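Here we show just some of the chains, and they stay where they sit in the whole.
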Amino acid sequence: MKTQILDHGYLKLIRSAGSDEDIIEAARMSTDKGFLGWGPLHAPGCQQYRPSTPKAVHAKACCDGIAGDEKLLKYLYDNKHATPFEFAWMVIEVQAPIFVFREWHRHRTQSYNELSARYTPLPDLNYIPTVERLMMNAGGSNKQAGTIAGANQLTPELAELHRRRLYDTYSEAEKIYQHALADGVPKELARIHLPVGRYSRMRAAACLRNWLAFLTLRMAPGAQWEIRQYANAVGELIAEKFPRTWELFVK
Amino acid sequence: MKTQILDHGYLKLIRSAGSDEDIIEAARMSTDKGFLGWGPLHAPGCQQYRPSTPKAVHAKACCDGIAGDEKLLKYLYDNKHATPFEFAWMVIEVQAPIFVFREWHRHRTQSYNELSARYTPLPDLNYIPTVERLMMNAGGSNKQAGTIAGANQLTPELAELHRRRLYDTYSEAEKIYQHALADGVPKELARIHLPVGRYSRMRAAACLRNWLAFLTLRMAPGAQWEIRQYANAVGELIAEKFPRTWELFVK
């Protein structure tokens, strides 16, 4: 159940805990009630009555139905009552280029454990963007993905040329790495010329509130396209595990 | 499955996620290996060989057996490599006097949702310590549980007298509360004379690392006896869900 991302990356769910219902339950601590139910709730006499409806609801329900807990979830979300969304949690594993992890690790509310090149030689996986990706902002619409002043207009040919250069420099870096390791250079120093496009791997854990904060920044149009692909994959996991919260988030 | 605590309190597990194995898995990200197994691991030829032993272990194992992942867990714990312990998570629900919550909420790494007297009148539950509890430090051994200078030596009779005073003042406070509410005093103001011995209720979530940090402070002899009872109950949940980590903690 890995989502493949970029040329050698992936993202997969290790574990999720809690649910949309748990968020309601946590929020209801403040009013001394629990989760009541989703969807319109109906009184005992009503055709659409479900026996599982809790007693507290029976008392108030009428045949027009009363709003279920979607309403509270929406209220919490819209009014930034954020702490109930801390009562769900998710752990993922992700393989991504180092420059993606550099952005990712600025989020100080997640837990991280990453492959360490001090302990283990890094696998020889390096990111080479496609021509299409390189050309993506050739129109210049995204300021944050801009070129330097006075640069040429990138063409598919120049993009392809850059890809070949990347391939060559990555290969050369790997050769030097292997030489250095074999020569007895400590692992922690043998790696310092490796490129930020090299892949690494980590596990990351956070509560739902903090995953959403991550997505708010990293799914935004101003975020670098590469980390956006990972953010989108996190979003898909949330959509699956916390569908009602996700619906509120994407709106 | 509630643990009863003090005269009207409780603590119960809502949800735990992850396990001792997950901690190992997270830690092994740094060396690119996963969980290998608990207990001595043996080579294929050996009598005690288990076919589930991963290949990486086969290579190194011999008939004397090699140490299982307990060794890594102990290494992580002893050397304060704390981040792997962030890959397990636990939510509890707890009913406790407000003065206990006042201490609890100083732990800024947990998530809280608490009953709010602004929204819901607080139930009439108030903490009255037993005579035994009141006399606990009569010898004066615990400095942090001290009396004022020049105080009498507390006797069981004086302790019983104090309990009666508590009972009376709690009853009076409740009476005033109900009057105020009935008179139309807003809930948020009707509650301000309520005692810090009044019970409230909350859910709390944290990762295992932060639960252990909580216990380090709140199971310590210098902690107030009341919060220690709650900390002990959290400890029992950890002992059940993360037995190998717990063993390292209590040592």
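Letters A and B mark the chains as written, and numbering starts fresh at 1 in each.
We adopt the following convention: contacts are C-beta pairs under 8 Å (C-beta built on N, C-alpha and C of every residue); 3 or more make two chains touch, one makes a residue touch a chain.
All figures in this text were calculated on a predicted structure; none of them were measured in a lab.
A single sequence accounts for all chains of the complex, and while 2 copies are shown, the assembly in the file contains 4.
One rule holds for everything that comes next: only the chains that are shown with their structure count from here on.
Note for the complex: chain B touches chain A at residues 14-18, 22, 25-27, 29-32, 83-84, 86-87, 89, 91, 93, 111-116, 119-120, 123, 201-203, 205, 207.
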